[in-house]
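Missing here is one protein chain; the remaining ones are kept as they sit in the complex.
The block that comes next holds chain A.
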Amino acid sequence: MLQDHLISAAHLSRDDIEAVLDHAAAVDADPDLVRDRHAGRVLALCFFEPSTRTKMSFESAMKRLGGETIDMGSVESSSVKKGESLADTVRVIEGYADAMVLRHPSEGSAKLASEFVDVPLVNAGDGAGQHPSQTLLDLYTIRENAGLDDITIGIMGDLKYGRTVHSLAQALTNFDVRQHFISPESLRLPRNVRYDLHEAGAQVREHTDLDEVLPELDVLYVTRIQRERFPEEREYLEVAGEYRIDNEVLSDASDDLTVMHPLPRVDEIAPEVDETKRAKYFEQAHNGVPVRMALLDILLGGNE
């Protein structure tokens, strides 16, 4: 079963994933199943970086379980600004809460924090590392729309720094999925993720051009190419247009293609795609609540 903490998608087995997704589906179908199950319990939201969707969906999930949330506020107004270590911060907050959600700009921060606390800790993004709870809601959305076995997925955009991509790619190795990675050369998957995919025997191909693979795809997962990653604005502009989706680009795709995006988007998916049945990114964001309800319920021992 799922371990005490959720730090990396690499630690998730197929059974772990299916347990969360099945429970999320049950919660989605009947929210009364878990309503007030965690009344009186407190979830600490420790966000060392700005977040809207992840933070609010965890907050919504805990409140729908009957629990409360506490929030350390902005980093500028916290003791972190005074130079307190992350290890000390989480040790203090552990005394205030029954579980903890952490977002932090440094890779490995969630693992470090988990070594200093006994309450369940969820990694809600550690730098360019991992974002495993996002992966669970991504997998839930994929399962609802395309199934999780015998599918072909294209993952496109900033694969080097995109933590949602790293977690998703690793989690998908638990299933019969053909993975195609589409990015500029400079934003290819990092070595460690490619290593894991190779070790897992995953079916993987890398491309710079979406056209090479688009007609084969059941799912296209788009991420934002981050302007700030490029040393020169000119280099960004050269590649950004190549990775923009609109209805014309998608004309060669399967009618059943599922288009996903962890959001926020900037201009990588044209608004006209929103109106098509392919667009699932808002559904994907909404799935964050039942999936995080299920995850918190399991980590807090409510599902035993």
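Going forward, a contact is a pair of C-beta atoms (placed from the backbone, for glycine too) under 8 Å apart; a residue touches a chain by one contact, two chains touch by 3 or more; residues count from 1.
Heads up, the rule we're going with is that contacts and distances are computed from a predicted model.
A.B. asks: Refer to UniProt and select, among "Aspartate carbamoyltransferase regulatory chain", "Formylmethanofuran dehydrogenase subunit B", "Tetrahydromethanopterin S-methyltransferase subunit D" or "NADH-quinone oxidoreductase subunit L", the name of the complex member that is left out.
C.D. replies: "Aspartate carbamoyltransferase regulatory chain"
A.B. asks: For the chain not shown, which residue from A:35, A:63 or A:111 touches it across the whole complex?
C.D. replies: Reading the full complex, the residue touching the unseen chain is A:111.
A.B. asks: Kindly state which of the options A:42, A:87, A:200 or A:263 is in contact with the chain not pictured.
C.D. replies: A:87
A.B. asks: Name every residue on chain A in touch with the hidden partner chain.
C.D. replies: 8, 10, 85-87, 104-109, 111-112, 115, 126-129, 191-193, 195
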